[in-house]
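Apart from one protein chain that is not included, each protein chain of the complex appears where it belongs.
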Amino acid sequence: MPSALILAPFLSLIILNLFPKEIMRKIAFGWVACLLLLQILLIVLYPGILFGAAGDPIGSFFAFELFIDALSKLLLLSIAIVVLASLTVAQYAIKDQTQRFNFTNLILIILIGMNATVIVTDLFSLYLFIEITSLSSFILISILKDKPAIEGAFKYLMLSVIASVFMLTSIAIFLLVSGSTSFAAVSDSFKNPANAFLVQIAAGLFLCALFIKSGVFPFHGWLPDAHSACPTPVSVLLSGIVVKAGGIYVLARLATSVFTFSAAMQNVLMFIGAFSIVFGALAALTQSNFKRMLAYSTVSQVGYMVLALGCFTPLALAGAVFHLFNHAIFKSLLFVNAGAVEKQTGTLDMNRMGGLSSQMPVTSTTSVIASLSAAGVPPLAGFWSKLIIILALWNAGHQTYAGIALVSSILTLAYLLAIQRKVFFGKLEQTLTSIKEAPLAIVLPEILLATITIAVGLSFPFIFNNWILPLKELVH
Amino acid sequence: MSPDLAQLFEYFLIFIILLFVIGFYCILVSFNLIRILIGVEILIKAATLLIILAGFLCGRTALAQSIVITLIVIEIVFMVVGGGVTFWAFRHNEDIDPRKLSDLKG
Partner (left out) sequence: MTLDFILLSVLVLAALWTVMTIRLIHSIVGLAITSVILSIIMYRLNSPLAAVFELSVCAGLISVIFIIAVGFTERTSKKMFPAERKERLTRFWYLPFIIIAAALLMSQFLIVPHFELPPPAESQNVRNVLWNLKHLDLLGQVIVLLAGAFGVAVLFKESKK
């Protein structure tokens, strides 16, 4: 029953805040972790309960109109994994009990927002839940109220509100020409040739809003500041899933089922995607702050997804969504490593680090695994998704874009190996000889995420048949 | 569509675009964080008017009104969060000048 994905966290939120605080604080982490584990298990092992033959008794009582297909399933799995990793890291990264409880509540709200974004069928409800996700991420970025975080939150706020205004204008135009905001009505409005001009303007405005939310090249200004200045669990959440559930998933859903893209718009998507890839990679090479370099890497990887979506063949769409899942895993892993290093050494400046691999073995091994997956080295998961994207581009006749994607993988490898060399390998600095490995709360998600990357990479043929092939039916 | 409805739409559209221009100008040129928030308010009001106009022209005023009511609720929370962030910016900088919020570079 899809409505359980929204109602279960909502009821947990109410129960967690209704009862006396002392008891609830102790069980809050366990309760939310169980909820997320339940979501992961149901999607992987028993998908029939959540969507399919069982129907939706609660949902039909309430007149929710929700719909889950292969695209939503993959997104729901990524959301649950990344939110669980973020929650576990927060047990160590946020010291104060009250703040940790507020963090848990806000994570529940973001969970509701993102779960709902991937399963609604109405354009205005989509906007509403994207706003819920954005509002709670502003609050989460400034949860520790230090100066860089406030600055990052303000820049994100400004750009996000411009995106919201564009989306609202687009919704108003669709209301004008079709009389309703549901996906079915909007996609019908594209078929009426008398409205073609207005409808293309509305689609273009909505696309601009999604570019701002995803952080691709012309509108990426908020991304490095917001993602590097916030506390580690929030960085994991933002880079790992909010940018993608709010931005790239919506783009994929609108491109396949709702809007009908003209050839000009597809070219714009591919150009912006390719530009973001190269710009993000080059900018990442010049950074000396660990998290800022990872934030620019997010810009670059999101460029891959936008490039594949612009190509618009079934294989390219499958590649884009699979890359979304892989990026959620390996980017979260990299941010968890950055958080571990920051907590143990007290700094994020890579020029002052070196040789930490002897002191923090688990962190450095998982970091190497994540970097190799990001760069597309076989047999890890990232290799398969990049291969699919490059093959799809080549087959569709865009050989230059395929070449750019291939060369940028080498750039990706370059800056990620630069991180490894500066932080983990090399000679051990004198000041760092007393650093110990990070505690279990951080090491456990690292091991789990690395295991998922390796497992997905090794079992790729099995995953291809069950999870990736159904995605190809979306594009007709 | 009847001609006087079309003319009504054209008049409204001109004024809505003027409101958008005022809002964007206010956000871009302002040196005071609270005035930037006021500019955001004006932008959202312009979008609200556009939605109500769209609902009126196609006859679905009920749908447009429910959209606008939800939008106003989002707007309140947005202003509260924006006010909170401004408050902490003031506490750190002793000033609400957005030009002072430029520590993160590169």
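Each chain gets a letter, A and B, in the order it is written, and its residues are counted from 1.
Note that a contact is a pair of C-beta atoms (placed from the backbone, for glycine too) under 8 Å apart; a residue touches a chain by one contact, two chains touch by 3 or more.
Values in this document were obtained by computation on a predicted structure and should not be read as measured data.
J.: One chain is left out of this view; which of A:Y92, A:F124 or A:F154 touches it in the full complex?
T.: A:F124
J.: Any idea which of A:L198, A:V362, A:A414 or A:L428 touches the chain not displayed?
T.: Selected residue, touching the omitted chain: A:L198.
J.: Can you name the residues of chain B that touch the chain not displayed here?
T.: Touching the chain left out of view, chain B contributes residues 1, 4, 6, 8-15, 17-19, 21-23, 25-26, 29, 31-35, 37-39, 41-42, 45, 48-49, 52-53, 55-66, 68-70, 72-77, 79-81, 83-88, 90, 94-96.
J.: Which parts of chain A are in contact with the chain that was left out?
T.: Against the missing chain, chain A presents residues 6, 10, 13, 62-65, 96, 98-99, 102, 105-106, 109, 112-113, 116, 120, 122, 124-125, 128-129, 131-132, 135-136, 138-139, 142-143, 145, 176-180, 192, 194-195, 197-198.
Note that in this section only the chains that are shown with their structure count from here on.
J.: Between chain A and chain B, what distance separates the C-alpha centroids? Give it in angstrom.
T.: Chain centres of chain A and chain B, defined by C-alpha means, are spaced 27 Å apart.
J.: Taking the touch rule as given, give the residues of chain A at its contact with chain B in the complex, in rising order.
T.: Per the touch definition, chain A meets chain B at residues 124, 128, 131, 135, 138-139, 142, 145, 147-148, 150-155, 157-158, 161-162, 164-165, 168-169, 171-173, 175-177, 179-181, 224-225, 228-229, 286-287, 289, 292.
J.: Where on chain B does chain A make contact in their complex?
T.: Touch list, chain B to chain A: 20, 27, 33, 36, 40, 43-44, 46-47, 50-51, 53-55, 57-60, 63-64, 67, 70-71, 74, 77-78, 81-82, 84-86, 88-89, 92-93, 98, 101-104, 106.
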